[in-house]
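Just passing along the structure, written as structure tokens.
Only one protein chain is missing from this complex, and each of the others stays in its spot.
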Amino acid sequence: MKSSLTFHKVIVGLLVIYLLIPLVGTFLFSIAGKWDHTILPESYTMDWYIELFQDERFYDAFRRTLFLIVMSVGLSVVIMLPTIFIITVYFSKWEGLLQAAAMLPYGIPPIVGAVGLIKVYSDGPIQIAGTPWILIGAYFITILPFMYQGIRSSLRTINAVQLVDAAELLGATKFQSFRTVVFPNIISGILVSTLLSVALLFSEFAFANLLVGGRFETIQIYLADKLNSSGHLTSAIVITYYSMILLLTGIVLKLTFRNEKNPVVSNKKRILSFFKKQHCNKNTAIEGEK
Amino acid sequence: MKVDGNWFNERTVKPIPKLLENKEEREVLRKIKKQKIYLLALLLPFILFVIGFEIGPLVAMIKNSFYADNGIQVTIDQYITIFKSKFYLQAIQNSLVISLFSAVTSVIIAVIAAYSITKFSQKIQNRLLMIANMTSNFEGIPLSFSFIILLGNNGLFTLLFSKIGGDVFADFNLYSWTGLILVYIYFQIPLAIMLIYPSYQGIKKQWKEASSLLGGSTLSFWLHIGIPVLLPSIVGTFSILFANSMGAYATAYALVGSNYNLLSLQIASLVASDVALKPQLGSAMGVLLAATMIGAMWFNERMMRRIRRDLR
Partner (left out) sequence: MNYVTIDQVTKGYENQVVLNDISLTLKKGEFATLLGQSGCGKSTLLRSIAGLEGVDVGRILIDGKDITNLSPRQREVGMVFQSYALFPNMSVFDNIAYGLKMKKVKNIKSKVKNMIDMVDLIGKEESYPHQLSGGQQQRVALARALVMEPKVLLLDEPLSALDAKIRKSLQKELKRIQKELDITTIFVTHDQEEAMTMSDRIFVMNKGKVVQSGSPSEIYTSPVNTFVAKFIGNYNVCNMEVFHKLVRSTELKGNEVAIRPEVLQLVSAGEDSLDLQENWGIKGVIKDVSMTGNVLRYEVETDESAFLVDYLHHRGEMFEQGARVHILVPKKECIIL
């Protein structure tokens, strides 16, 4: 047993190095002064970051991205929360339909989605191709699976149906029971899927590039445009951007750590378990006997 | 009247009117109906979004793929064009090969790595998964950029190796098939690890113990129990990774631009480039790409049935 642990250490070590090299390399490049023939940079500098933070284009792109995210995630919360609540509590026979609609985007890559969106919105009654509005719609659909699963599982965890029954028996109206009993209990669950969605949209490039492109420059478009200019400056953008993503996912992990056994994998696992839904159910049936 | 979560459903409401004699109860019923309409109205925005941005565009794409370039004649010419064109077939083949290769490689690496991870203490396991989670968010444009500064024409490693070792990397070209594979594998591995790792937790220590008490060796345990139990998750992960790289656009776009003939890049240039827009042809290719995704899921389903009869 002991000797084989060395084997596992080597495997894991190699893995970690492989995974971290591009990140570490980019980080070093972003703070390197002169660096072309040594293993580590010869000198360090913060110039690239200073240059970046003086670039109006960067701020503009950042603001636009933020606008898109706030709009689409906000819309998603406002629309999905009542939708999922109403369907689970009052129209449970439609749950299958809701799930199918909500999970479908996971199987459609943006490149496919974009083809149809361009077709629908470049002519006809609503011509919003090339404007941020089409992106908001596309993003609403992009984050649908995550928002759906987050809200759905929060409702399930707190046993919303029974809570609402209890509240209504005690004289609350539907709206009251939602506002006072259900909502406060699922905030943290929703927060997690919201933050995940924010992180996801931060890294969204395909829709942005295909549907709008340079007409509404998001952070990813800006980055793609800078790819061919100074490597150091672009490194600084990448690191800045990636830090934000890390921060977001960090908060997500922290939040999930409180209520889940294995938060690091749970979100991804949920997706897989959707993928093999029936099989999972049967597996738990075995364990259910315990 | 029964009061439970569904007291409002048609099912429970319908039979009641016959029994209703007094006015008060009829009043209640009317109120319930009114509330129901009110609730349905709240579902409207969702339905609009789904039709407008999910179902609608999909249907439009499929429909559009059956039109000629002029958008008037109904025809299957677009598909014929694709299957007659060496160029487009090449794009599909390239995408398939890259996706297959990167998915298989990543799954193999992840199966081994995830097993190694389970050998460490819980604390270290969590750390390692954290790293996997962290790096799984590093994809698309930023990832491609990282590889460019490391391994590109003037990349750090490229320069370094040419100075130290000479020819090791001389033949290596990031902006090519090998480069794409390398980057694809990079973003697939963390995802694969996170998808496969949980199923190792599903392998109970007691199964190993039972197997050894019944005379089984470690090898026979893995052969007869361990791997069959892992298989659904391996196949499922493979399908996800395959679909993931079939649809990958940003990474390829940033790395090879239009230098390499990939399905996703071709679709993009047919529907949203500055030159030679052919939306109908693009739609047909989009349909084909979607079909491969469905194929991947179908494969997942089929394999599962074959290998694990117990999951039927």
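Chains here go by letter, A and B, matching the order in which they are written, and residues are numbered from 1 within each.
The rule is simple: a residue touches a chain if its C-beta (ideal position, glycine included) is under 8 Å from a C-beta of that chain, and two chains touch if they have at least 3 such contacts.
The model shown is predicted, which means the values in this text are computed figures rather than measured ones.
Colleague: Tell me which of B:R30, B:K84, B:K163 or B:K204 is the one touching the absent chain.
Modeller: Candidates B:R30, B:K84, B:K163 or B:K204; residue touching the omitted chain: B:K204.
Colleague: In the full complex, which of B:A41, B:V74, B:L213 or B:A276 touches the chain missing from this view?
Modeller: Selected residue, touching the omitted chain: B:L213.
Colleague: Of the residues listed, B:K84, B:K163 or B:H224, which one is in contact with the missing chain?
Modeller: Considering the complete complex, B:H224 is the one touching the chain left out.
Colleague: Quickly run down the residues of chain B that touch the omitted chain.
Modeller: 204, 206-207, 209-217, 220, 224-225, 228-229, 308-310
Criterion: only the chains that are shown with their structure count from here on.
Colleague: How big is the gap, in whole Å, between where the Cα atoms of chain A centre and where those of chain B centre?
Modeller: 14
Colleague: Would you pull the chain B residues touching chain A in the complex into a rising list?
Modeller: Touch residues, chain B against chain A: 3-6, 8-9, 35-36, 39, 42-43, 45-46, 49-50, 52-61, 64, 109, 112-113, 115-117, 119-120, 126, 128-150, 154, 156, 159-160, 163, 186, 189-191, 194-195, 197-198, 201-202, 232-233, 236-237, 239-240, 243, 246-250, 253-254, 264, 267-268, 271-272, 279, 282-283, 286, 289-290, 293-294, 297, 300, 304, 308, 310-311.
Colleague: Mind listing the chain A positions that touch chain B in their complex?
Modeller: Going by the criterion above, the answer is residues 4-5, 7-9, 11-12, 15-16, 18-23, 25-26, 29, 35-39, 79-80, 82-83, 86-87, 89-93, 101, 104-105, 107-120, 137-138, 140-141, 144, 161-162, 164-165, 168-169, 174, 199, 203, 205-206, 209-211, 213, 220, 223-224, 227, 231, 234-235, 238, 241-242, 245-246, 249, 253, 262, 264-265, 268-269, 271-272, 275-276, 278-279, 282-283.
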